[in-house]
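Up next, chain A:
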Amino acid sequence: MDSRIRVFTGHFGSGKTEIAINYALKLKNEGKKVAIADLDIVNPYFCTRDETKMLEEKGIRVIATSKDFANAELGVIPAETLSIFNDKSYDVVLDVGGDDQGAVALGQYNRYFKEEDYDMYFVINTSRPFTNSVEGILEYIKDIEAASRLKVKYLINNTNLSYETHINHILKGQDIIKEVSKLTKIPIKYVIVMEELIDKLPKEIEGEVFPIKLYMLPPWRRDMV
Partner candidate 1 sequence: MAVVFEPTKGLLDVPTHYCPGCTHGIIHRLVAESLEELGVIDKTIGVAPVGCSVLAYNYFACDMHEAAHGRAPAVATGIKRSLPDSVVFTYQGDGDLAAIGTAEIVHAAARGEKITTIFVNNCIYGMTGGQMAPTTLPGQVTETSPYGRDVKLQGHPIRVSEMLSTLDGAVYVERVSVDSVANVLKAKKAIKKAFELQIEGKGFTFVEVLSICPTNWGLSPRESIKWLQDNMIPYYPLGVKKDITQQEVK
Partner candidate 2 sequence: MAKVTFREDRCKGCGHCIAVCPVKIIEFDEKLNLKGYHPAIVKEENMGKCLGCASCARMCPDLVITVEK
Partner candidate 3 sequence: MAEKVLMKGNEAIGEAAIQAGCQCFFGYPITPQTEVAAYMSRRMPKIGRVFLQAESEVAAINMVYGAAGSGVRVMTSSSSPGVSLKQEGISYIAGAELPCVIINIVRGGPGLGGIQPAQSDYFQATKGGGHGDYRLVVYAPSSVQEMVDLIQDAFDVADIYRNPVMVMGDGMLGQMMEPVEFKEREAKQLPSKADWAATGLHGRKEHHVINSLFLQPEELEKHNEKLQKKYAEIEKNEVKYEMYNCDGDLDIVLVSYGTVSRICKNVIKMLAKEGLKVGLIRPITLWPFPKKAFEEVVDRTKYGFLSVELSCGQMVEDIELSVKGRKPVNFFGRSGGMVPSPTEIANKVKEIAGGAR
């Protein structure tokens, strides 16, 4: 049984935001009442808050720094975040900033996480320079768990090379992450894949195949889709 609160963490640039947005949309499609909270204090752009309009149009509650302050580099957490712990009618997606510096923002909610179960996902892209090896990934898991004072429950294989992703990248990532899974006893919950590559994935892959659509695109890629 999934917990009501899903926390997406990972190394900076691992693809947490795209997955969080897609995950929130998936929950919405399942008919749930969904809130997504942007707790990213690390990145100035390419954040969930950039997609507020689209998400709200789909009926998803977005908790993010108001647009008026979004560019103020304040690195602050929206006060409303507390409401997701209090109002248990919501299914919640927490998009957390990268690395331990981003995960540290979760520490202040420790009390709530003690009271209520949560699913913390750790997103991995093995095409990223610091998480291209088992050792590198283990180091990040350790740092993020320490900074957030939470435990990772599931791994997500989000190995990709942006618009140059080949199926072999995903499979190579899968091998590394399987090794991490073996060592940590943390299961692989999802394998993220662009829709056009789904058919190329082998059937017996560990974890659920999760197709996503990209939202964090630069302007020249948006118009060409």
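Candidate selection criterion: all candidates are chains of the complex that A comes from, given by their letters.
Miscellaneous remarks
Simple rule for what comes next: contacts are C-beta pairs under 8 Å (C-beta built on N, C-alpha and C of every residue); 3 or more make two chains touch, one makes a residue touch a chain; residues count from 1.
Everything quoted here is computed from the prediction, not taken from an experiment.
Here chain A touches, in this complex, candidate 3 (chosen among 1, 2 or 3).
Touching candidate 3 in their complex are the following residues of chain A: 12-13, 43-46, 71, 73, 125, 127-130, 132, 160-164, 218-220, 223-224.
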